[in-house]
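Sending over a structure as structure tokens; questions will come in a sec.
Removed: one protein chain of the complex. Kept in place: all other protein chains.
And then subunit A:
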Amino acid sequence: MACALPAAVVAELTAQSRAGTTGTLSAVGDPGGLLRLDGGRVTGAESPGAPGVEALLLRSGRVLEASWVAAYQAGASHGRLALELVRRGLVGAAELEAVCLMALFDAAFAIAAGTVEECRWAPAAPTPASADAPTPGPTADWPPERSGSAGRGGREPWTWEVARVDVAELCGETERRLVALAELPTPVRPGRDRLSTAPAGAPSGSTAPGSTAPGAGSHGAGATSWSGTGAWGGSGLRAASGLRRDVLGLADGRRTARDIAFTLGRGVYPVTVEASRLLADGLLRIGGPSQEGGEVRALLAPRHAAPPAVPATGASSGGAHASAGSGPDAARSGAPAGGPFAGPVQLPRRPSRASGS
């Protein structure tokens, strides 16, 4: 894992910052992300690898969904969502600023902790007064769906009025986080390593059903249950509390640290650090699911795997689709009959396109 933002990103950011420009730097990669600049200062960072301000406030339960929607309706169209949130007393001004800054640094961390293949600068869209100016290159191939409804491109620029940091500060903070993570004995890659609770034999071994930590709440209900007593019983580990407990409750072998951060509405950096510590303590491990609940299942045989008699009869009414539609029924009831007359009798039972177009 790199210990700083990729050089290409830093170079582009620094150049644009010196020029005092406004626009968006998009880092293409896994998970990649966007960095917004306004007048040479960073006003926002968004990445699929880190929860945004909205996710942090809503998923954590800090702001209720209904209140958020009301504030959004009232303020978003005028670019005053932040003002509305504070005016309605949903969050304090300082708190909102802190959350916005945290989301910004967190997204930069997620971008830097992953891989960046390419770095594209897109100047801000021309103001309505000069809208007839030709669109610059990078924005032309920008998929509209991505910037519009993807939830990241179009929904969070409102944070520009709240958080605003210098490029040097952003790079410094990102580096500090990456270095701190790399110094842990077993750093977890936030978007890559799938976490599961340690197998039986480890301190957390025998799990008692229904002992999922209360903090994990509804999202932890069906996940790998983790026994509190087991976890600090054997090796004198400190009692798991807060984030530590939540991370343990959600590590089901499918989720990465990034997924857990989204589920909890916490920053991906603190979750990654906590997961790395749990890994070092032997309570978590990287890799496959420890229980069958998280396994991939193929529950029905594919339709073409029906007994040979069925496709043969289906051929009379047009190939794969017909046999696909009548597959399961035919397979179930067709087996005892088995004879050459079985197929035609069953064919009309289900028109192949009944529930489609």
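By our rule, a residue touches a chain if its C-beta (ideal position, glycine included) is under 8 Å from a C-beta of that chain, and two chains touch if they have at least 3 such contacts; residues count from 1.
The rule is short, and it goes like this: contacts and distances are computed from a predicted model.
Asks: What is the missing chain called in its UniProt entry, if the choices are "Roadblock/LAMTOR2 domain-containing protein", "sn-glycerol-3-phosphate-binding periplasmic protein UgpB", "Urea transport system permease protein" or "Acetylxylan esterase"?
Replies: Matching the unshown chain against "Roadblock/LAMTOR2 domain-containing protein", "sn-glycerol-3-phosphate-binding periplasmic protein UgpB", "Urea transport system permease protein" or "Acetylxylan esterase" yields "Roadblock/LAMTOR2 domain-containing protein".
Asks: Specify the residue from the set A:Pro48, A:Gly75 or A:Gly267 that touches the hidden chain.
Replies: Checking each option in A:Pro48, A:Gly75 or A:Gly267, the one touching the absent chain turns out to be A:Pro48.
Asks: Which residue numbers on subunit A touch the omitted chain?
Replies: Looking at subunit A, the ones touching the missing chain are residues 30-31, 47-52, 54-55, 58-59, 65, 68, 143, 145-146, 149-152, 191, 219, 221-224, 252, 254-256, 258-259, 262-263, 291, 293-294, 296-305, 320-321, 324-325, 328, 350, 352-357.
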